[in-house]
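All protein chains but one are shown at their positions in the complex.
Moving on, here comes subunit A:
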């Protein structure tokens, strides 16, 4: 390099230049990797980075629900995706106590999420998996469930029953009637 001028490169300039190239190469690799990792990680964490809140769904006119009775209602899940097919449906038990007083229950057992069936004859919900049983008002009657049935928030709008639901309720993220956080 400097041989024409007859002076060999000093150790210092050489190490500085090489040192800079080394440092620069590592930095470039690091920068590129981080730049690439951000969108990829973001994609994988997508479901928690952009959580979707429950939405209000029309459950039909009040006249569909006789006083003092419980019935199962099927609706389309407001949070369903384009390719969800039949899994985009959701069911909930609607109990009309009287007037505009309702209780809307999730069909998922609070023990481990199995489907509970309503028996109007005995006024009980029974779970086929591990024997969880609930009363008509959703309270725990027997078996391993740690709490009563999950409930959804509801309101009456122009004589129609509106229910707020969407996410799959779990113990720490129960139905909309119990949470005021991100899913409500």
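Everything that follows uses one rule, which is that contacts are C-beta pairs under 8 Å (C-beta built on N, C-alpha and C of every residue); 3 or more make two chains touch, one makes a residue touch a chain; residues count from 1.
What we mean here is this: contacts and distances are computed from a predicted model.
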By UniProt, of "Flagellar basal-body rod protein FlgF", "ABC transporter permease", "Cytochrome b6" or "STAS domain-containing protein", the chain left out is "Cytochrome b6"
Contacting the left-out chain: of A:22, A:84 or A:157, that is A:84
Checked against the full complex, the residue among A:39, A:99 or A:146 that touches the missing chain is A:146
Missing-chain contacts on subunit A, rising order, are 45, 47-48, 51-52, 54, 72, 74, 77, 79-91, 107-108, 111-117, 119, 121-124, 126-131, 133, 135-136, 141-144, 146, 166-168, 170-173, 183
